[in-house]
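Only one protein chain is missing from this complex, and each of the others stays in its spot.
Then we have subunit A:
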Amino acid sequence: MMRGAILALLALLLAPVLPGPAQAQGSGSTMPADPEAGLLPQVEERPAWLLFPDPGQSRGPAPEAREGPAEQVVAGLSNSSVAITTSFDGSDILIYGAIKRQTPIPETPLDVIVTIEAPSQPLTIWQKQRRAGIWINTDRVEVGAAPSFYAVATTRPLDDILAPDWDNRYRISLPLVLRAFAGAPEVEDTLPYTEALIRLREQNGHYRLEENAVTLVEDTLFRTDIRLPANLIEGDYRARIFLLRGGEVIDAYGAAIEVRKVGLERWLYRLAFDQPLLYGLMSLAVAVIAGWGASAAFRKLRRA
């Protein structure tokens, strides 16, 4: 309690005030103010429908890297693997670390961004319309790859600390994490669909932007807790830590978190997909035995 208060005070004291001119134009927000602008900064040669660039494609001119990082992230995770057991109810991941430097602390404020990303899956976004009095799915947009979970934690508001071109390079903000559409979409304006995807997933806690959730002490030590939800899929999750100054990423660090079903969960899941017939027969056996047991118990009860 006390320590938290001190950390918060420290963070407040250290909180820088002046955003540089580079950030003032910032459109790295999760939602652009101007809908015409799209979710991405415009790049001429990109087809209009390609709102989410393919990871394989060039991302336009990359910002120039500095000559060797003067400051480096040294970080750790509380757990490098998450086991999904029968009673799995989500998991907290503590991400902590320090900044290693040989030179004195520069004048411009330091910021830290931490992201955790689940493996991507293809998905479809549907829009309902009223047809003959009832609401039915009419239009759709298919997204080739979108993470089933994505959390961003920052020391300060994301717009203030991350310049758009650096966001574009590292794909930090949510709209940039969503990848290519699967084929050309059937609708003219895809923006409402991607906005809806982010909105719906933010509502159920699968997409999260937690500004000011990273505590930074004396420009050297940082920590944040990110809660993984209960409805997790299996796979290799990716944690990234970015060190920023003046809107630019000066160092990045990546780590993997392995999320696996274990024990009974794993056994059932594998059986269902590797031996579906056996699994189906087992499900039936369970039902038949339960039903037969119930009727036998009934008879016993009635006789008694």
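One rule holds in what follows: contacts are C-beta pairs under 8 Å (C-beta built on N, C-alpha and C of every residue); 3 or more make two chains touch, one makes a residue touch a chain; residues count from 1.
One rule holds for everything that comes next: contacts and distances are computed from a predicted model.
Chemist: Quick one: the chain not pictured, UniProt calls it what, "Acyl-CoA dehydrogenase", "glutamate synthase (NADPH)", "Probable membrane transporter protein" or "Protein arginine kinase activator"?
Modeler: The chain we cannot see is, by its UniProt record, "Probable membrane transporter protein".
Chemist: Which of A:89, A:107 or A:188 sits in contact with the chain that's absent?
Modeler: A:89
Chemist: So one chain is hidden, and I want to know which residue out of A:74, A:105 or A:290 touches that hidden chain in the complete assembly.
Modeler: Only one listed residue reaches the unshown chain, and that is A:290.
Chemist: Can you name the residues of subunit A that touch the chain not displayed here?
Modeler: So the residues of subunit A touching the missing chain come out as 84-90, 121-130, 133-137, 140, 148, 192-193, 196-197, 199-201, 230-233, 261, 264-266, 268-269, 272-273, 276-277, 279-284, 286-288, 290-295, 297-298, 301.
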